[in-house]
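Complex shown without one protein chain; remaining protein chains in place.
In order of appearance the chains are A and B, and numbering begins at 1 in each one.
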Amino acid sequence: MATLTIKGLSKRYGKTPAVEDFDLHVEDKEFVVLVGPSGCGKTTVLNSVAGLFDIDEGEIWFGDELVNAPARKVFKIPQKREVAMVFQDYAIYPHMTVFGNIAFPLSIRRTSKQEIETRVGKAARLLEIDHLLDRKPKALSGGQRQRIALGRAMVRNPKIFLLDEPLANLDAKLRVHARMELKKLQQELGVTTIFVTHDQVEAMTMGDRIAVMNNGRLEQIGTPSELYTEPANTFVAKFIGSPPMNLMEGSLVASDRGPRIDLGFSPSPHVLSPSLVERIRGAGITEITLGIRPEHITIGREHLENSVEATVEYAELTGKEVNVYLDLGGEPLIAISGSGQDLEKDERVWITLDSRRIHLFDRTSGRRIE
Amino acid sequence: MKLPKMVGLNPKRKEKLLTALIVLPPLLSVFFFFYCFSGWNFFISLTDWEGFLPTQNLVGLRNYASLFHDPLFWTSLQNNLLLIVVFVPGVIVIGLFLAILLDRKVRGEGVFRTIYLLPFALSFVVTAALWAWMYSPRVGTINVILEKVGLGFLRANWITDPNIVLYCIIAALIWQFAGYSAIIFLAGIRSIPVSQIRAAQVDGARTFTLYRRIVLPQLRPSFVTAFIIFMCFALKAFDFIWVLNRGGPGYSSHILGIAMYKETFGFDRFAYGASYATVILMLSLVIVVPFLWRVYRKDRP
Partner (left out) sequence: MSLLKPNRWLLYALLIFFAFLALLPLWSCVVTALKSSKEVILSTPVTPPMYPTLGPLAQALEYLKRPLLNSLVLVGAGTIVSSFFGSILGYVFSKRKIRGCGVGFVLIVLCLYIPPQVQLIPMVRVMSNLGLHGNLGALVLLYMVFGIPMCAFIFKTLYDEIPDSYTNAAKVDGAGTWTIYRRIILPLSVIPFVVASLLQVTIIWNDYIWGLVLTTGMDNLPVTVAMANLKGSFVAEWNLQMSGALWIAVPTLVIFILLGKYIIRGYSGK
């Protein structure tokens, strides 16, 4: 049973906090993705788990073994933690052959030559690099080096796999293929894995669960669909999904037709159903941010009830869809439409928001309003 | 709940011990031979140790007071300053000039670079011998060549002439270090991103402007490096002048390093010599410490 529990992890560099009060629990064999913009602290979390430095506050447990707790003066050195890590630049040693690289962790433990050969051979075959074992890494491609790094990580049968943006250095086409292969590999090996990336698409396609980080803090953790359909705050809402969710600021106002949401453009649409208004009222807030995903905006050429007039700024054909950049009374909006619709610049259209798919957030705190 | 019982502590201890065993001897010996000696030297300068007197009494700053009143000290200091003022800018300017020449995409750049660097490969003893031969008034290379090309009136007594001996020495030292200086500046020039040069060229900059406005301002680190290295050399110089003419004729090419050696090993005035040495050290530190401070401040843990 290889579970990982992190409680209240904090790490500061001088006065700047890299990670603040971070909690995470990873189940046995689970594939968890840590995602966030650069500088959000995800690599710091990974390095803390690996033991490359001591944390300032918090606890790290591997199963029921306490591995790091500064309050109790516990710190297990990385050499003893039985985790395996793949670095962004793969850290393949240029002076050793592929075989030597993969065998390295075993060879420093004085494993028998026979055993080394068996284990390295097995890993190499699984990763389809067994024909490269005698070569030196210099001439090999990024994809091949990545597999060598994986091989080196696998060969020890570690408790936990830590992967630091292992796909970032591969070219786009290879990356998509590699994602699939990596996930398959992980499931086959059944190793608890933490995968760090800044690419939210990668996170969404690979993770059993995703932890979104920003500025050293955990914003939300959940399954991909949870994060997509119920983002806990505006950061997650904007971060997950491409093109990103549209966010508009508005406030609850009273009007002769009862409380309404004023989004700053007129005519103020009663696009918000009473239930939405109730939610806002119930939370006791008046300033809100309204979110709607591009695919939940319908573009039409006729005025419908609850639709608003907008101008087409730019239409971007991505093959199967069109990303339409709209100007809604000064506010920029992105919508997706089928490639059938022929939209031109400066054309005036009527857009409707799918009221069942509207997200509401407290404007000040950014948090989701239930 | 399982807490690690001393896991990783004993091997960790062993490794720490090994590290200490390997790292401390060289570290300590270096600190001993450089820093302890500096302090020890200063301490000696505060005594009256000379000759084979068994006694060494602390006499405070008496030696430094003596230095202050010693005409030889002032002559040496003056000569040293002349050395600094002429040698340092001289070798920097020539080095920079050579570096710019070499940067011009010349064929055989490597050959030229190696040739310019050859004087730097020589021991000062060799340089002294070579230039003694060059400067020899009767049969030396320079005078003979001058005679042969009809510039006989330019002949001089060079290093036997107390008025110009220092300049002869400076010229020889510039000869020795020009290639090294060129290397420093060439590295600096080459570290400027090519894209900047191209952008300036596209904007219409010709060679001269290019170097003046784009390259030179960015060579500041190279200037600083070269300045520090050559300044410190000028302060501690000894080998070349000593072997060339022992600081002569008379005292006309005495510099601080020569005076220190003479006092210490010529006259056995150890404490006095130590005070000379301390002066040299102080002058060197004044130049180096601000530089190191700025360079390494950002690396503080």
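Everything that follows uses one rule, which is that a residue touches a chain if its C-beta (ideal position, glycine included) is under 8 Å from a C-beta of that chain, and two chains touch if they have at least 3 such contacts.
What you see is a predicted model, and the numbers here were worked out from it, not measured in a lab.
Residue-wise, the contact with the chain that is not shown comes from B:140, picked out of B:90, B:140 or B:247. Against the chain not displayed here, chain B makes contact via residues 11, 15, 18-19, 22-23, 25-27, 29-31, 33-38, 40-42, 44, 98, 101-102, 104-106, 112-126, 128-134, 136, 139-141, 144-145, 148, 175, 178-180, 183-184, 186-187, 201, 207, 225, 228-229, 232, 235-236, 238-239, 243, 256-257, 260-261, 264-265, 270, 273-274, 276-278, 280-281, 284-285, 288-289, 292, 296, 299-301. Considering the complete assembly, chain A touches the hidden chain via residues 47, 50-52, 77-81, 83-85, 87-91, 93-96, 104-105, 108-109, 152, 156, 162.
The rule we apply is simple: only the chains that are shown with their structure count from here on.
Chain A and chain B have CA centres that are 56 Å apart.
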